[in-house]
Each structure stands twice: as structure tokens, then as C-alpha cells.
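Here it is, the structure in full.
Only a single protein chain was left out; the remaining protein chains are all shown in position.
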Amino acid sequence: MSPKSLIPSMVFLLVLLGGSATRSRRPCKELVLYFHDILFNGGNSKNATAAIVGAPAWGNNTILAGNNHFGDVVVFDDPITLDNNLQSAAVGRAQGFYLYDKKEIFTAWLGFSFVFNSSEHRGSINFAGADPLMNKTRDISVIGGTGDFFMTRGVATIMTDAFEGEVYFRLRVHIKLYECW
Amino acid sequence: MSPKSLIPSMVFLLVLLGGSATRSRRPCKELVLYFHDILFNGGNSKNATAAIVGAPAWGNNTILAGNNHFGDVVVFDDPITLDNNLQSAAVGRAQGFYLYDKKEIFTAWLGFSFVFNSSEHRGSINFAGADPLMNKTRDISVIGGTGDFFMTRGVATIMTDAFEGEVYFRLRVHIKLYECW
Partner (left out) sequence: MSPKSLIPSMVFLLVLLGGSATRSRRPCKELVLYFHDILFNGGNSKNATAAIVGAPAWGNNTILAGNNHFGDVVVFDDPITLDNNLQSAAVGRAQGFYLYDKKEIFTAWLGFSFVFNSSEHRGSINFAGADPLMNKTRDISVIGGTGDFFMTRGVATIMTDAFEGEVYFRLRVHIKLYECW
């Protein structure tokens, strides 16, 4: 190979490396998962996967507060499933907290992890962000990961897939990872 | 162009790509914004944008606790403005929580998002970090973003711009983003 003919291939290599190292908007990995939240309401302690642990002065820890639940803080340990069926085998747990943070409409803020425990995935993905839950879809940040998801970052699009009153909701989570190590 | 003359320009391109892909301490984007926190104190429910939702055993959810508010957890939905005037048009909301975490002096820990809703910006910026609020300026982390701020990371320098007793404070936030996608 002459130097002349090497140059185009080097430019290609350069663009390739630059592309992987800089910023591509094409995900390096994608997952779609569901998780299921059953809020403790005083009578469902067997099934509940979540509990109110903080509330404003006008609320308490058994019933979601007025003013669109503003100030309610909920801790959860929710099963993660591959499809939208609560009875499906869980591939891990969604663990962390959400809090309602607006008086006028429902909005929330989330800090939680997907902790995987299946033949397919080990490790965890950590999430944080605002959840304006009256919107059909909302984007939160993937802020890190461990194990199979070592050092990952990305964006997760969440969608309320179903809900029953104020006791049950199911979220569909489309995880798009843009940094894979 | 001869191969010889191509090489310098390739080196330049290489350095350019390397520079953007590795670590530059020059921000790729900067914003200066203000947000305004009015804490519910039992009597200001109309104006309040924040509420105590957790407190230590020696406190309650209407008045900030003794011991420099150690243990108080506050949920907020604060207007973001372009200047320091609470009456200015809000370009979005700062939503999330802070907690006081030292007995001897005031310090806090923050987890929140800027959720933009203006002609200029759509999307969100997510923040986390320690706020030793007796210091004139403090740095927290930008841990992710969505929409216009897709996948961003950076550092935000916050400054208490004003406060009135324990009910109102205004923070100036200088956001410096070092990863832009």
C-alpha cells in the first residue's frame, strides 16, 4: 500500500474513532421493560410494593395528600417484567423513590435503580429526573450503571401503561443507552 | 492535494476530534438562571412553592427544625426566571427536593431538575450534589439532561442571591455544560 492509498482508510478510521468517542445519537443498547407499583393504602400490606414515607403538613403516610399529592414521598420495590403482565416472572426490581412535586397537576421526581437478577442481565441501571406524568411520554436520565451496565449513560422514555385508581400503576420504560463501555 | 500536504490537515482534524471527544474545561454551553423558593409555613398556602415533607424526631412538617434544620426534607416546584425578579415570566420550573444535613451549620443536599417550557428551551437538566450553603458559591453536578439538553453533563455554580427569614430564598445558578451532544 502506498502512503497515498493509506490516507483515505485513515480518514475513515479517524471518523470511526471520533464517532465512538464523541457523541452519537444512535443508542449502543436498548431495552424495553415494565414495572409495577402497588401503593400501600392501609389495607393491602401483603401485596403492596410501595409506601408513603413523607407527606406535607396537610397529609399523612396512609393516603395520598390533597393538592395533587404535592409533597408525598414514596419508597418502592417494584417487580420488573419483560411484558406488561404483573404475573410474569420478574427479571429484577425497580428500587428507589418518587415524590409528587406540583400543587396544580400531577408531576413527580424520580430517583431509582433497576437491579437486575436474571440469566440475561446482572447489575444495575441508575435513573434520575423529572416525570411530568400527565404527558404521554416523559424522558428521564440514565445517570450510571454497574455490572453488565458498567458506566452507562442514556435516556429513558417512560409511559404510564396502566393505572387503577391511586393504588396501582404500571410504567413502560424504553431505555436508550448512548454510552456503553 | 498531495499526500504530503494532506497530513498537516489530518493532524489538525485529529486534534480537533480528540479535543472534543476527550476532556475540555471550556463549556460547550452556559446558562445563568434564577429560581425562587417560598416555603410553606402554615399560613401561606397560596404562595408557597415548597413544603417540608420529612423531619427528624425533634421536628415537624410546618416549621423548620432546630439543630440547623438537620433532617428536614423539602419538596419544591419553584419558578425559574431569567433575572432576579420573582415577578418575571417563568421560563420553567425547578422541581425536586433538598434536605438539610448538618447539625452545626446550614448545609443541604439537592436532587432536582430544571424543566424548561419556553420558546427558547425545551427539555430538562438534572442536578445532584452537596450545597454547603454558608459558602458564597457552591458547585453541584449536572448529571444528565433531555430534549434540548440531551445527555448533557456539567457543573452548576449556585449562589444565594437573596433570602427573607426562613420563608423565601432565591438562588442564582450558573450552569456550565462540558458535554453537549
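First chain written, first letter: the chains are A and B, and each begins at residue 1.
Just so it is clear, contacts are C-beta pairs under 8 Å (C-beta built on N, C-alpha and C of every residue); 3 or more make two chains touch, one makes a residue touch a chain.
No experiment lies behind these values; they were computed from the predicted model shown.
Among A:Val91, A:Val115 or A:Val155, only A:Val115 touches the chain left out of the display.
Checked against the full complex, the one of B:Pro79, B:Gly92 or B:Gly111 touching the unshown chain is B:Gly111. For chain A, the list of residues touching the undisplayed chain reads 3, 6, 10, 13-14, 17-18, 20-22, 40, 42, 51-54, 60-62, 73, 75-77, 93, 95-97, 111-113, 115, 123-124, 126, 128, 143-147, 150-151, 179-181.
Against the chain not displayed here, chain B makes contact via residues 3-4, 7, 10-11, 14, 17-18, 21-23, 25, 53-57, 70-73, 99-103, 107, 109, 111, 128-130, 132, 139-143, 153-155, 178.
Going forward, only the chains that are shown with their structure count from here on.
Note on chain placement: the centre of chain A and the centre of chain B lie 21 Å apart, centres being C-alpha means.
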